[in-house]
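Chains shown are a subset, placed as in the full complex.
Read from first to last, the chains carry the letters A and B; within each, the first residue is number 1.
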Amino acid sequence: MTLTSVAQKYRQQSPLVFCLTNTVVTNFTANVLLASGAAPAMTNLPGEAGPFASVASAVLVNLGTPSTEQLRAMDEAIHGANEAGTPWVLDPVAVGALPVRTDFARKILAQRPTLIRGNASEILALSGRSSTGRGVDAKDTVQAAIEAGRELATDYGSVVAISGAADAIIDATRSVLVHSNGIGLTGITGGGCSLGAICAGMLAVSEDPFEAAIAAHGMYGLAAEKALAISRGPGSFAMAFLDELSAMDPEELQNLRLEEANNA
Amino acid sequence: MTLTSVAQKYRQQSPLVFCLTNTVVTNFTANVLLASGAAPAMTNLPGEAGPFASVASAVLVNLGTPSTEQLRAMDEAIHGANEAGTPWVLDPVAVGALPVRTDFARKILAQRPTLIRGNASEILALSGRSSTGRGVDAKDTVQAAIEAGRELATDYGSVVAISGAADAIIDATRSVLVHSNGIGLTGITGGGCSLGAICAGMLAVSEDPFEAAIAAHGMYGLAAEKALAISRGPGSFAMAFLDELSAMDPEELQNLRLEEANNA
């Protein structure tokens, strides 16, 4: 499929994205999903997470602010998703910087996430390399994490997306850089976390997770570019970003600036 | 009282609405309550929820993302409210689609909520009928749920409000459709959940819960109509909606388009 047809299918099918995510970005993530054309749904309760993962179109597991109970629900959701063949995304927020989620993230890697999305520091840490991150901040460049991303992609059969100045999308054999001016997204919270949710939704409508990841990053980055042009600070940017995401024509994905990525 | 005088009393008394609600909409719900003239307060802690329910003006129990601990707090809050004669609202989010909250919602029905607010699929599921919902989405029409709403109203002494293209308000003997263009509310998260909070506040200032529900839906829907007219997408709509809610003159409720509802 072309990127445009992936985005069109997303709009038509309105995938139901089940998000187990952090308390900082729940509202923004749900609004981003709605604006992009998908349907958000959340529960963090064991006993609900498993069954729901098997009926949802896709699942997002974001490790931003786990509670003990949410970690159990995530375990359940991942098993439910895998049993039902539902695609799922792992967003390893602050992995490497904080111990409990780091152990948990490494453990669930064995469940083979369809897609892993993080910043360079998180991808480096997830692969067992040392990074210089301090929580949600990436202090490493995307280039520095491409080898780690390739390794994760190969070991776990996942597509790996690394967010940065340009976003790298990697699988076992392919790699591409998606260029867009996403600087406005670094000024608000949830810029990366909500992208993970759109990735999940795109996985639900495309046979090829690599292509789905590019479509998600493209739609997201183009909306961010357009929002930046009409905003005067982070408050008006967040508002304009939702407006632009909602107004976006899937045809615009034809203008996406893609480039072959090179290993570091 | 007229609808205008209910809304005026709401503004003058600024009811303290104790919300036990989901993590996706806490911020928006609090801002909606403030913009409308009420005072929000939240705690999800057993040991606090019971005592607080007895001093609050009204209580909202929204089942969007329950934790085990929040469910215990909800139980406590409902008993505290009933003992003190505090009105309370049940919002049965995704009941029918997710098992734990479905059992919980059916159990607390016996505590006779003052008002039940949901979409058609949730009201159908709560009444034990089958629905076609998939979480927070309503796939059923308001008309199709009116009989279920009447039954709940009769069995539990509740007012039942069903949100949709037009909103139906039902009690054991009366029913009315509140017309407004609320389409903008379907593009953001919390559009229904925050309405439940305003319903709770209105219950605190009116002797007649049926009238309180109409006033809440009217104020909410009129603000949504005005916001839609000046916004260009879901981001600017959410902002304009809070502005319009805050600026609304209670006299405007005289223009509300009401219609007798017919059973399906």
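The criterion applied here is as follows: contacts are C-beta pairs under 8 Å (C-beta built on N, C-alpha and C of every residue); 3 or more make two chains touch, one makes a residue touch a chain.
Here the structure is a predicted model, which is why all the values come from computation and not from measurement.
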Legend entry - Size of the entire homomeric complex in copies, 2 being in place: 3
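The rule we apply is simple: only the chains that are shown with their structure count from here on.
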Legend entry - Rounded Å distance between chain A and chain B, as computed from the means of their C-alpha atoms: 33
Inset, instruction - Quick one: which bits of chain B touch chain A in the complex? Just the residue numbers, please. - result: 22-28, 64-68, 94, 97-101, 134-137, 187-190, 231-236, 238-239
Legend entry - Of chain A, residues touching chain B in the complex: 16, 23, 26-27, 30-31, 34-35, 39-45, 47-48, 51-52, 55, 67, 69, 238-247
